[in-house]
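Input: a single structure, listed below in C-alpha cells.
The complex appears here minus one protein chain, its other protein chains still in place.
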Amino acid sequence: MIRNSASEMASKLASGEVTSVALTQAHLDQISAVDKDVHAFLHVDTEGALSQAAAVDAKRKSGEKLSRLAGVPLALKDVMTQKGIPTTCGSKILEGWRPPYDSTVVTNLKKNGIVILGKTNMDEFAMGSSTENSAYGPTHNPWDLTRIPGGSGGGSAAALAAFEAPLAIGTDTGGSIRQPAAVTGTVGVKPTYGGVSRYGLVAFSSSLDQAGPCARTVLDAALLHEAIAGYDPKDSTSINAPVPAVVVAAKAGNVKGMKIGVVKELNGDGYQKGVRTRFEESLELLAAAGAEIVEVSAPNFEYALAAYYLIAPSECSSNLARFDAMRYGLRVGDNDGASAESVMNLTREVGFGREVKRRIILGTYALSSGYYDAYYGSAQKVRTLITQDFNKAFEKADVLVSPTCPTTAFKIGEKTNDPLAMYLNDIATIPVNMAGIGGMSLPSGVAGEDGLPVGFQIMSPVMKDDRMYSVGASLEAALLSKWGAPLLSTIPALAGSK
Amino acid sequence: MSLTYEEVVAKYEPVLGLEVHVELNTNSKMFCGCSTIFGAEPNTQTCPVCLALPGALPTVNERAIESTIKIGLALNCSIAPFSRFARKNYFYPDMPKNFQISQYDEPICVNGYVDVEIETDEGPKVFRIEVERVHMEEDTGKSLHVGGATGRIHGAEYSLLDYNRAGIPLVEIVTKIVPGTGKYAPEVAKAYVAELRDILRSLGVSDVKMEQGSLRCDANVSLRLIGSDVLGTRSETKNVNSLRSVERAIRGEMIRHAERLNSGERVKQETRHFQEDTGLTRSGRSKEQAEDYRYFPEPDLVPVAPDAAWIEQLRAALPERPSIHRKRLQEQWAVPDKEMSAMINADVLDVVEATVALGADPAKARSWWLGEISRIANERDVAIKDLSISATDVAEIVALVNAGELTDKLARQVVEGVIAGEGRPSAIIAARGIKVVNDDSALMAAIERACAGQPETAQKVRDGHLPAAGALIGMVMKDTKGQADAAKVRALLLAHLGQSEG
Partner (left out) sequence: MTSLSRDDVAKLAGLARIEMSDEELVSLSNEFTVILDAVARVQEVAGADVVATSHPLPLRNVFRPDVVIPSLSPAEALSGAPAQEEQRFRVPQILGEE
C-alpha cells in the first residue's frame, strides 16, 4: 500500500478500499521501521496525524465532498511553520520552538485534508546540498545509506524514496527541492517564484525561496502543486493570478509540437558520464514523443553560482538576525550581569552551525559599506543578465532542459571540508531561482557507473508551470514503458521495510 | 569658561538640521494588521509579523502610504514615481527583526520646503526650511528597565519588552541643512516643528502629541565662524519632546559647542540626549565609529509606484495650509497680532474657531477660552484640550449670556460645572438652580434692605453722589447670591433713590 502513488492512494481512499487512518498508520509503521537508518524525520506527529486522518475518514463517511488528496499523508520540511508542532529548520537555535501559527502552505494542506505526518530533516536554515548541515545529524540516501540524499531538502526526498510518505513539501532557494529529487530518484518541483505563498516559510533568501511539491510521480506533484499554490495576501510577492493548469498538463503529458531547448552551458565538462548518458537518452525519448529539440545558449549562466553565493548570503545575514535569544529559541550565557549583546553573541555562536555562520559573515561583508556595489550590487546585475538569457532562450523554446545535477549522490562526509566543491552541486539549478521561473526534476534512470539515480531538469517561463508538467509527464511515461516499472521499484530494500 | 548666548551668536553662525519622526494614526500597524491603540496592556497588540517570528512576512498598509504622500504634498515635495523599502540592519532588543524596514536611497517624497515666520528685530521675517526627504519606516517596541538606582538603562539589571508599539507606522521628515538663521536659530527650529505639527494635524494623519511621542524631533546643530563656509562638526540631540524643548535644546547646544570651540577643543560627532529637567544635553553613543547599517532593498516587499492620478486626487483634497488659514481667521475676526499669538500659544485656535462656527461672537469665544477656561487649566496643570468642555458648551453659554439668561458671573459657574463633569450647560443651570434674578419685587425687597442697612450711603445717593451707589449694589448682589443682573440692580436702585444716570 505504501508503495502506491499518492493518486492511487487517493483513489483507494475515495472508493473506500482503505481508510486514511489505516493508510496513515501504515506510513507511521514504515517510519518506525526504517527511519532509524534513513533519518528523514526530525519530528513525527503520530497523534496529530492519526487524528487528522480520523477527521478525514469521518467527513468522508458523512458524505462530505472532499478534495482529491484528502486523507493522503505528507511529510513537511521542517522549515515550514505548523501551529504547535516543533519547527527547528535543522538548527539548534530553534530547538524546542513551537510556532503559534500555521504557514499558508500548512493552512492549504489542512484545507485539503492532507495528513501531515511530521517534519523532515534539512540542512540548517536550508543552507546546503547534502543535509549534512543539519544540527540533528545527516539524512541517509535510501539508495545507499552511506550517501547523501541531497539538500537542503534531503529529509523530504529521502522520506519519499523510503516509502515513509507519498508526498512531501520542500523549499528551493538554489535547488533544494530539485537536487534531492535527482539524487533520490523522486520528482521535485520548484514553482514560479510567487506561485506558492512564502508566509510561514522560515526565510533563507527571500528573493529566491520558493516552496513546492515533492512526490514519486509527476501527476502526484501536480496534484500537490494545485493544493498548495495560489495567491496569498499575506505574502506581498505572491502572484495574484490563477494557478497554472498543472494537473491537466500532467494528465495529458503531451509534448507534440513543443520546442525543447537544451541549454548548452549546463552540460559537458564537469558532468558525470552516466548523467550525460541518461540526459541524451531522455532527449531522444522526448523527440520520439513529438517534441522538437533545439539548442539554446545562456552565456551568463556561468556567473550564476557566484551571484547566488552573494545574494543568498546577503539576504540570509539579514533574515537570520532575528535569531537573537530575546523572544524565542535558544538563549545562552544569560548569567548575572551578562548583557543582551553578549547573550546574543554567545547564543548565535552556539546556536548556528558552521555553514550558516560562514554565509552570514559572507553576506555581512557583501552588504557592508564600501563593498556593496562590488559584491551585492554586481550580483544583482548578474541576475538581470541571467533573466535576459532566459528570456532569449524562451523565444526559441517552450521549455529548457538540462541534467539536474552534475553528479549522482556523493558519499556522506566527502565534501564537507570543501565548501566550493559543495556549492558546485547547484550549478544547474541556481539559474532558475535567479530568474524566478519554474523548474522540475524527475528521474531519468540510474548512472551506469554507480547505479545511482540521475535527475532530468525541465525549466519553464514565469507562470507557465504547466509546460514542465507536460514535458515531465511525457518523459515519465516514455521511461516507464521502457523500464516496465517505476525506477523506485528497483531501490534496494531497507532493513525492516514493509 | 561660560558664554552668554549673545556672545555665541556674535562670533558663530549655527547650522541646523532637523529630523522629525511622526507616528501615523492608522488603525493598524505599518506591516501587519495589529491595532495601534495607545496604552493597551503589554504584548496584546502583537502577531507573528511584528514579533518577527520565523516565517512571517510584512505587508504594506495602504493608508500609511496615502498619509505619507499627503504629508509630502503638504510640504511641497515631489512624489517619487518609484520608491522602495530597504532594510536597515542593526541589532537592538526593541527591534524584533534586528532590522528596521525603512527607506534608504529611494524615499517616497523628496525636495520640499516649509516657510515659517518669526518675529525678528526688524519685524516679522519668513525663513524657508528646505525638506530633503519624507520617508516611511516602522517604530520599535518599548523597554522597561528594571533594577539599578535610576530606573534608567544604565545600571539596570534586566529589561522587559513590550512590542505593542513595534511596527507602528512612522514617517521621518528630514530637512536639508539650514544655514542663515543666525541668532534666531532656536526660534526658527521651534517655529518649524510647530508648523509641521499644525500641518500634520490639519491633514489628519497623526495625533501629533509630542508628550506621547507621536511627534519626536532630533536636532542636529553645528557652529561655524561667521563668514566661514566650512561646516562644523555636528551633534544630534534626541528625545526633544516639546516645542519649548526644541528651542532650549538648540540654544543649549549652541552654547556648549561655542564653549568647546573657544577653548580650543573639538566638538565630538555624537548623539546626545535632552534632559527636560536641566535643559542640558547628555552624551549618548559616540558616532565616531559609525554603525554600518548594510541597507539593501527589502526583498519581502515590492516597489511603491503611485500613479499620477492618485497623487493629483490627494493633492486636490489637501486642506488649507494652517498658517494661511490662521491669517484668514485673523482678518475675519479682526484680531490684533498679540491676541492671535496668545490663542496659538495656548493652543485654542481650533476650538475658538469651532465655537465661532457654532454662532458665538469671535471676541466672546476667544475671551472664554483664553480667560476663564485657560485659568482653570493652568490651575489644574492640564492642557485645555483635556478639560471636559467643548466648543458646543461654550457656544451655548455665550448664547445664554447674550439672551440675558446668564450673567458673566453665573456663566463662570456654569463653565466650572461643565468642567467638573456635571453635564451640559442647560443641565447644570437646571440642577444648580442658576437663574438671573429678574423678578423686580424680589430685587426691590433686596434694595430696600440694603438702603435700610446703610441709610447714610443711601442718603448720599439721594443727594446726587452717584459713585456711592456701588456699595449698595454690592450688598444687593451679595443678598441675591450673585444671581441678579448688576446693571439692572443699578437702574432700579437709582430710580428708587430718585436718581438716574447722567
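Order of writing sets the chain letters: A and B. Residues in each chain are counted from 1.
Convention: contacts are C-beta pairs under 8 Å (C-beta built on N, C-alpha and C of every residue); 3 or more make two chains touch, one makes a residue touch a chain.
Please read all numbers here as calculations on a predicted model, not as lab measurements.
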* Asked: Of A:A435, A:V454 or A:L479, which residue touches the hidden chain?
  -> A:A435
* **Options B:T4, B:N27 or B:N345, residue touching the unrepresented chain** => B:N27
* Asked: Of A:K381, A:K396 or A:K482, which one is in contact with the hidden chain?
  -> A:K381
* Have a look at B:Y5, B:F38, B:F91 or B:Y104 and name the one touching the chain we're not showing. => B:F91
* **Where the unshown chain meets chain A, residue by residue** => 97-98, 100-101, 193-194, 207-208, 233, 236-237, 239, 300, 303, 305-307, 309-310, 317, 321, 324-331, 334, 337-346, 348-349, 352, 357-358, 360-362, 364-366, 368, 374-375, 377-385, 387, 419-420, 434-436, 462
* Structure fact -> Interface residues of chain B toward the undisplayed chain are 26-28, 33-35, 41-48, 51, 53, 59-65, 84, 91-93, 143-146, 152-154, 156-163, 239, 271, 273, 284-285, 292, 294, 296-297, 299, 301-306
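Convention: only the chains that are shown with their structure count from here on.
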* To do: Could you give the separation in Å between the centres of chain A and chain B, each centre being the mean of its C-alpha atoms?
  => 56
* Flag every residue of chain B that touches chain A in the complex, lowest number first. => 48, 51-60, 87, 89, 91, 93, 96-99, 159, 161, 292, 294-296, 299-302
* Asked: Mind pulling up the chain A residues that touch chain B in the complex?
  -> 80-81, 87, 89, 94, 97, 99-101, 103, 198-203, 205-207, 233-237, 314-315, 317-318, 321-324, 326-328, 340-341, 344, 364, 367-369, 372, 376
